[in-house]
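For reference, the structure is listed below as structure tokens.
Of the protein chains in this complex, all but one are displayed in their positions.
Chain IDs A, B and C follow the sequence of writing; residue 1 opens each chain.
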Amino acid sequence: MLVMSWRFFRRSQGADVISIQADDFDPNAEYQALRQSGPDTGAIATFTGLVRISGDHSGVTGLFLEHYPGMTEAVIQQLIDQASERWNILTARVIHRIGPLPLGDQIVFVGIASRHRGDAFAACEFIMDALKTSAPFWKKEINQEGEHWVEQKTSDLERSESW
Amino acid sequence: MLVMSWRFFRRSQGADVISIQADDFDPNAEYQALRQSGPDTGAIATFTGLVRISGDHSGVTGLFLEHYPGMTEAVIQQLIDQASERWNILTARVIHRIGPLPLGDQIVFVGIASRHRGDAFAACEFIMDALKTSAPFWKKEINQEGEHWVEQKTSDLERSESW
Amino acid sequence: MTEALSDTFTVRFFARLREELGVEEMTLKAEPGLTTGRVLEQLASRGGPWSQLKNGQPVMIAVNQAMAKEATAVNAGDELAFFPPVTGG
Partner (left out) sequence: MTEALSDTFTVRFFARLREELGVEEMTLKAEPGLTTGRVLEQLASRGGPWSQLKNGQPVMIAVNQAMAKEATAVNAGDELAFFPPVTGG
């Protein structure tokens, strides 16, 4: 029983990926990497966030993403560790872009490979929700009238606290 | 205000896809299609289920998926409709494979494009959970010792009823 | 004697039930006031593997490809289906 439990919770954190990058990412490459989480991989949940036209203001043409190098990666690793304590995760991959991002561009990717769908969904959504209120990124929104820093939303705080 | 609400909930159901197929599917093609849900697409949540080695029995080498042609598609359409009433969905894509599926193969894909991540996650997980207890598919599991029909799990019923 | 098509309904079986009953589809004669529960009772009374339709594992019921209950009316031209709890996904 002890051995079973150990096997059940074992995971190769070496396969986890955290990347903060200016370049675009390829969700398919991430998905294919998540599929390589061993023969007990039964569920892959992914989330991708995109720059949308209706932000805090209307007619968004792009974002500028600033971050706190070093701290950002450390916070995301903590979120993955927290998720791994609560749910059965085989592999976690988190990518977040920084710098200028035009309308329609990919901003963030969170992907979880797990044995069961409940763990994959929960870990993926938890990491996204917690990232939005605890990882040091700041979004400047650009539209026809100029640019402004996005304010943190109460709904994001509530979602994050609900976990 | 009325016009705003109408715009907010409008979606082009023509872009929804339901496919029951023996052939493998390409999650990346599905993701790219979901990205084409218009400039207000801010969130894409996807789920892929895979044949895993630990099923009802150990050492699973493959599955055989049977379904009820016609009814399956109708039930999945109803699930998408129910999800659309509860959450703000831009596009939904659901693929489920039938026939023989070896270990590691993709079984099911559910992808949701939405404005916000909460809607995308909820709709994607709801459709997966409800599909598992209401869409007429049956799984026969194959391992070294033979084959047997998989029994429905109480946990799946509970998850489905929790929505 | 061939039954008139307009007097009959179809019953389909899937998965474990199809295998254990050895039947994929059958045509039965409709009667006034018939319900899916009554059809199950009539089929179960055949004995052997058929008894499981009333006394075995749970049976799910569809009428015209929509989930139904034992009280659901059965009319000529209907497509009934009996199957085990579903296990896709």
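Operating definition for what follows: a residue touches a chain if its C-beta (ideal position, glycine included) is under 8 Å from a C-beta of that chain, and two chains touch if they have at least 3 such contacts.
Here the structure is a predicted model, which is why all the values come from computation and not from measurement.
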{"item": "Contact set of the excluded chain (shown chains only)", "value": "A"}
{"item": "On chain A, residues whose C-beta touches the chain left out of the figure", "value": "49, 65-68, 70-71, 74-75, 96, 107-108, 128, 131-140, 149-152"}
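Here is the rule we use: only the chains that are shown with their structure count from here on.
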{"item": "Relative to chain C, chain with the most remote C-alpha centre", "value": "A"}
{"item": "Euclidean distance of C-alpha centroids - chain B vs chain C, Å", "value": "28"}
{"item": "Chain C residues counted as touching two or more neighbouring chains", "value": "89"}
{"item": "Multi-partner residues of chain B (each touching 2 or more other chains)", "value": "49, 128"}
